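All protein chains but one are shown at their positions in the complex.
Our next item is chain A:
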Amino acid sequence: MILNVTNSPFDKEQAEKINTILSTTSKEQKVWLSGYLTANNLLDTPEETGENIPQYQTAVMTPRETREVTILYGSETGNAQILSESMASLLKEKDFHVSISAMNDFKSNKLKKVEDLIIISATHGEGTAPENAVDFYEFLHSRKAPNLKDLRFAVLSLGDESYEYFCQAGKDFDQRLEELGGERIVPRVDCDVDYDDAAEEWINSVISSIFETGGQNVDVPKEAVSTAGVTTEYSRKNPYMAEVLDNIRLNGRGSEKETRHIELSIEDSGLTFEPGDCIGIFPKNDEVLVDQLITLLGWDPDYRVNAGKNEETVTTKAALRTHFEITKLTKPLMKKLSEVFGNESLTSYLEDDDRIREYIYGRDLIDLISDFPPVGLTQETLFPVLRKMPAREYSIASSCAANPDEVHLTIGAVRYHSNSRDRNGVCSVEIAERIEPGEQIPIYVHRNPNFKFPFDDTTPVIMIGPGTGIAPYRSFIEEREELGIEGNTWLFFGEQRFTTDFLYQTDWQNWLNEGTLGRLDLAFSRDTEEKVYVQHLIQESGKDFYQWIKSGASIFVCGDEKKMAKDVHDSILKVLEEEGDMSRDDAEMYLSSMKNEKRYQRDVY
């Protein structure tokens, strides 16, 4: 075949060169070339294939005389990474040199040479940098940090306004880079959980600024960036209405727990996912609470309001059910509310930060309105202040390869009593009590590049996931079963009681019998006098555990962050000390190098 401008995407000159080469290549060479080109193409644009390649190291496009842009991300759950990747591909389309990596994968001695630095960082719960950014953060804040007077930078921070140290890591990066002499390209933007619009705006303004200063005059289309879900039309901004196929309680009778298993149809949605990924659900506030709130405020539930950007008007009741968060108070929200409440005692109450912190714990908007009745509060004054309803993300518990038309989730119902009222988790209790099979709920897929499993039969995999932390392993093992990979897997699971709380018991039994799951260790804390948890099992089997690590095992931890993940971490260190004959420092070094090699991954909440 002879290529020309009409039968190929090449121009005349290109077509001639290719024709010359092709005329002298053998069949084998052509096959090789085609494979080579395809493979490289995949590497350049991983999102489009749905495949996952965790290390997005410097992928350089055709050279062009522009400054090089370095994008570094610090990602907790993958949002910062995904934003970074989509910004990188946008820049590449404009023929920029772009290098992108997690902050910890960036060689800090190269920092001095960086021209344009883009930082997109999430913040850990306590206001610290995410795990894959900690090293870089410490370097930047240390004496070793270089003078950066030739650097231009921009910071986007992601966070959750309900935390006290909202977006703290991003704020720190931003301030420190300035201190080191850097020049800000655009001001930092701090995003709450519904980050899409703000992030998109920020990315576009950074790109425009770089172009402008580079003397180029290129139009950046307003909607240049699609920040979530490159592959499908459904995304966080455009959630898919998934039909609930099944909604069952996994705990047997007599259990103190209520863990729901829901199965959602994603047939024809085009949504795909991998083990370790999450599903975000946009919940609705409990109607009872909404009614109570409206009554308290003496409002007309049918009064129509404009709820958010570019939206049609909805009734007050509908707005409060779906658009706004009403079950959580945060410090910034309190400050904003005090401005519209017109209640002087609230204003003076808020002068003391400790008092605010104490007050917002376990209280909601209804409490605040009862305690500090507002004067003449209207929808028009309140709604702009309220936080947009955030989505809740849950680890996926099924394999897309095995069940491409379905996605399963494992959701623990959150219920507690505080300040003389029963409180419910907005999403988990909506699922537990109000969502019936046949109904539809808005969902999106959230990729989690920091919780990715090996799919070969030579890498041993240790999975630690008590409670709902079991979910991603069900997805992983189901996928391995589908791929026909046997054994080399070891699961630690724990809950309260064997008889009622052994989540997905029959699934695990089957996978053990078939050999997809190699070993299962169980801890049921309420069955024995002395409470046994997964971290105890790890130490009990310390010898085996260490052998697995030595033979190259990857360790995964999913579930409760505050206690479990900490204790498990400590247990692993103890195993390294005792079985590996290491000092505490050596053990910590060893584990952190495992972390860097992605052999120790955590999805904790």
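Assume a residue touches a chain if its C-beta (ideal position, glycine included) is under 8 Å from a C-beta of that chain, and two chains touch if they have at least 3 such contacts; residues count from 1.
Here, contacts and distances are computed from a predicted model.
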item	value
Undisplayed chain, where the name is taken from the UniProt record, one of "Benzoyl-CoA 2,3-epoxidase subunit BoxB", "Homoserine O-succinyltransferase", "Carbon-phosphorus lyase complex subunit PhnI" or "Sulfite reductase [NADPH] hemoprotein beta-component"	"Sulfite reductase [NADPH] hemoprotein beta-component"
Full-complex contact with the absent chain, from A:108, A:322, A:378 or A:505	A:505
Hidden partner chain, touching residue among A:75, A:251 or A:316	A:251
Chain not shown: contacting residue from A:527, A:540 or A:586	A:527
Positions on chain A contacted by the hidden chain, ascending	248-253, 261, 498-500, 502-509, 512, 520, 522, 527
